[in-house]
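Note that this complex is displayed minus one protein chain, with the remaining chains in position.
Moving on to subunit A:
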C-alpha cells in the first residue's frame, strides 16, 4: 500500500476536502458508538465471573438453593466472611502469602538488579557466559525441574533432622526456607533489569568514576535511582507471582501455620465443598489483594507484562 501521498491532503480544493472531512467525522462517530456498545457488552461478559464471585460471597445460602435463584441477592450477608474465617485460618494463610510475596519481591529486586546492572554496564570476562546462562534459564520451565527441586529441598543436609548426607529427616519441607529460597532469584527478572539498565546513560558512570565514587556506590546511588519505575515493575511482578503461586507451596507445606492462601482455598474446597457462599468468600480474599494492587499500579504491571510476553 502506498502512503506517500497522504500528508499532501491540503493540496486539493478546500471546500471538497471540508465536506469529505465532515462525512468522515460523522462516519467515525457512528462507528465509535458501535464499537463502544460492543466493548461494554464484551467487557461486562469478561468481568461477569468476578461479579458472580463477589455477589455469591455475600449471598444467603438459602437463596443459593432456590429454584429459580434470583440473580440479584435480596440482602447482603457479610457474615459469610466471618464464618469462612471461622472455618479455616484464612488470616494466617493471607499473612503467609504476604510474607512469601514480599520476600520474593525484595530478594528479586536486590539480587536480580545487581546482576542485571553488571550485565548491562560492567565489562567483566564472564559477562557473556552469565547472560547466555540467564537467557537459557528463562526457557527452562519450573514444571520440568519441580521434582528435583523438591528432592533437593527434602534432602537439604543438616536441616529438619537430616544427616550431613541429607537423609533421615524432612529437610526444608514445611519451613520458610523451602517457600522462599528456591524462588529468590528469577532469571527473567535479571533479564528485565538488564533491559532497564541498558537504557541508562553510561556517561553518568564515567563521570561518577572520575569523581571517585566507588563502583558499588555508582550502582546503588547513581544508576539504580534512575530506574525506579523498573524497580517497581519487578517488585510488583515478583509479588504477583509469589501471591499467586500454587504448586510449589502445595508441595512443600503441610501445616496450616505455613499454608499460603491459594493452597488454603484449594484445601478449603474439600472441606466446604457445598458451601459455595463460604468458598466464594475465601476465593474473594485470595483474589482481591492482587486486583487492588493491579488497579493502583496498573501502569507498571502493564509495562512489565508487555515487555515480557511470557508469564
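Here, a contact is a pair of C-beta atoms (placed from the backbone, for glycine too) under 8 Å apart; a residue touches a chain by one contact, two chains touch by 3 or more; residues count from 1.
Definition applied: contacts and distances are computed from a predicted model.
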Undisplayed chain, where the name is taken from the UniProt record, one of "Lipid-transfer protein", "Sugar ABC transporter permease", "PspA-associated domain-containing protein" or "NADH-quinone oxidoreductase subunit F": "Sugar ABC transporter permease"
Full-complex contact with the absent chain, from A:99, A:137 or A:226: A:137
For subunit A, residues in touch with the removed chain: 1-3, 5-7, 9, 20, 24, 31-32, 35-36, 38-40, 42-44, 46-50, 52-53, 56, 64-69, 71, 111-112, 114-115, 117-119, 122-127, 130, 133-135, 137-149, 151-152, 181-182, 184-185, 187, 190, 195, 198, 209-212, 214-216, 219, 240, 243-244, 246-247, 251, 262-263, 265-266, 269, 276, 279-280, 282-283, 286-287, 290-291, 294-295, 298, 301-302, 305-306, 309-311
